[in-house]
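Just dropping this structure here.
Only one protein chain is missing from this complex, and each of the others stays in its spot.
Entry: subunit A
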Amino acid sequence: MNDWDLRNAEYGRDVSWGDADDGIESDNGMLDPAETDLASSEATPEKPNAGAWSQEKCLDFLEREVCRHPLNRELLYKTLELCLDPLELSALEQRMLSFPEAAQATQDPYHLVCLLEDAGGLRRTELDGEGREVTDLQKRESTEDEADDLVASVLFETTETGRTFVRQHDPRRRFAELLDAEPVRKNCYIELLGFCNERPRPYTEIETLLRSNAVLLSEKKSGLPLQPSVFVDKLERAGILEWRDGWSLSQEGRGCLDALRGE
């Protein structure tokens, strides 16, 4: 039986919806809280816990935070790489500001460093004037002003999770993965890298270079030919190209190009 037949059987007569007065909608209970209107539980947001979390979970968390904003992504990666050896904060900030990605970052270096610390990628060490670590116990046993005066410098060092992240996302490795995933585009990438190695290139020149490229013309996505910007985007994402008033090779990019040309 279909739903209509079942319904009619229930009521013993042919009813259309709305005819049966079962009292539901005359008192719709709008004023009465439902039994399931329970108070919310106050769960705290998760923070990385290297002791309790698996390495994979720690890595996932760090990756999510690093990738949350694309304009910060590469700069955050480079910061983790910078701190493989402990680096004092002011020197770290200066180094970060020297990267081309810093111009586009959405936050200043210190906030980005704190982001990495909160994400479990960096570890902060506070030192006193003698170069000794200032402990939490010392700070708790001091007044607020004394605690501030205790800290003479701050070091940041990449954690184990951060080091794993740096290894996994090394630009050379990213580029190798890119070539493995898209072997038909290899020659196109080499051509583009060589072009940008000569001098920084505006996008318009890259567009002219690649417009008649066979790969661009033959490959289609969503029914459309690829735009030259796809290649720029992929190489930038791999840390091989960077923008310095034009597209140029990064240090790793120059190394990759030399290696490819040597093959």
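What we mean here is this: a residue touches a chain if its C-beta (ideal position, glycine included) is under 8 Å from a C-beta of that chain, and two chains touch if they have at least 3 such contacts; residues count from 1.
FYI, contacts and distances are computed from a predicted model.
Chemist: Between "NADH-quinone oxidoreductase subunit K", "ABC transporter ATP-binding protein", "Tat (Twin-arginine translocation) pathway signal sequence" or "ABC-type cobalt transport system, membrane component", choose the name on the UniProt record of the chain that's been left out.
Modeler: Result for the unshown chain: "Tat (Twin-arginine translocation) pathway signal sequence".
Chemist: Sort through A:Lys47, A:Arg68, A:Arg167 or A:Arg261 and give me the one touching the missing partner chain.
Modeler: Looking across A:Lys47, A:Arg68, A:Arg167 or A:Arg261, the contact with the absent chain belongs to A:Arg68.
Chemist: From the list A:Leu82, A:Leu226 or A:Cys256, pick the residue that touches the absent chain.
Modeler: A:Leu226
Chemist: Provide the residue numbers of subunit A that touch the chain removed from this figure.
Modeler: Those residues of subunit A that touch the unshown chain are 2-4, 6-7, 10, 16-18, 20, 22, 24-25, 28-30, 32-38, 40-45, 67-71, 73, 104, 106, 115, 202-203, 207, 220-230, 232-234, 237, 243, 247.
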